[in-house]
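Removed from the display is one protein chain of the complex; every other protein chain stays in position.
By written order: A and B. Residues from 1 in each chain.
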Amino acid sequence: MATQDAADRMEDRIRRIEDELEIRRLVSAYGPAVDSGDAAAVAALWTEDGVYDTDAALLEGRSGITAMVEGEHHQQLIANGAAHVLGAPHVVIDGDRAVVTQYSRVFRHTGDGFEPWRVAANRWELARTPEGWRATYRTVRLINGSEEARSLLRRAGTF
Amino acid sequence: MATQDAADRMEDRIRRIEDELEIRRLVSAYGPAVDSGDAAAVAALWTEDGVYDTDAALLEGRSGITAMVEGEHHQQLIANGAAHVLGAPHVVIDGDRAVVTQYSRVFRHTGDGFEPWRVAANRWELARTPEGWRATYRTVRLINGSEEARSLLRRAGTF
Partner (left out) sequence: MATQDAADRMEDRIRRIEDELEIRRLVSAYGPAVDSGDAAAVAALWTEDGVYDTDAALLEGRSGITAMVEGEHHQQLIANGAAHVLGAPHVVIDGDRAVVTQYSRVFRHTGDGFEPWRVAANRWELARTPEGWRATYRTVRLINGSEEARSLLRRAGTF
């Protein structure tokens, strides 16, 4: 007969697995949201005061992220055809926090095809919140030979 | 001591997780099958009357999908070197149905390298069948600035 202790241990393992699948769902929602211009859906991936730190800008809070998606630069980008593709995530969870490391590519539609406009290293720092897992800090650095991108990748799976 | 009710609830959660992993296995089998020209393996990802709806063609049923893979156009494409790469899937399950949203890219071998020939938004609608999870409808739209691709991406995770 299974003891309550054994059942609790199994439930903990199930919860840990569900955490990882929820985190995978969160980060894979970014591309579809940003490429369809759904600013509210993009911002909702972060905590209220979450940060999106890229080579181009430091976006602070959901309001800062919303403004980027609604801004003329991004709207023009997606009107011409842009795909923000996030690769297979490397996910490490430690209790109520997690770190995801993955590559992103932005493909742009050109007259007769597509170009890999940007290729970057991504680090998501996430936290369990009452709303579910959310990003507290996402860093993106172009893989252009800079030490910054290599350093971000070297920290994969560490807090 | 664990009650039968508690055990049933855990088993439901395990089944839900297994569903997601099976769905991930299904969609990640598409590229290897289509790029190796294995028409039967490609068609088996869909239900018997499943639909594959792309910018180029509306393929109906396993027979329609088989004909595409065996056709001269596709055979020439893979003879020259082609990679149908599907990105990290966004998976949402609701009982016996599921929807997967992801990006696809077709890279073609050129004389001295590779080109990202097509970049597209993908929506898979799937159903649990006696054979396991299968695609009932897959829609692919090029990300060329058209509203169709953006609309597909905006529906990620909804039925």
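By definition in this document, a residue touches a chain if its C-beta (ideal position, glycine included) is under 8 Å from a C-beta of that chain, and two chains touch if they have at least 3 such contacts.
These numbers were taken from a predicted model, which means no experiment stands behind them.
Residues 1-4, 6-7, 10-11, 14, 17-18, 21, 24-25, 27-29, 31-33, 35-38, 78-83, 85-89, 102, 107, 109, 113-116 of chain B touch the missing chain (whole complex, contact as defined above).
Along chain A, the points of touch with the absent chain fall at residues 1-2, 6-7, 10, 13-14, 17, 20, 87-92, 101-103, 105, 115-119, 121, 142-146, 149-151, 153-154, 156-157.
In this section, only the chains that are shown with their structure count from here on.
The mean-CA centres of chain A and chain B are about 22 angstrom from one another, to the nearest whole unit.
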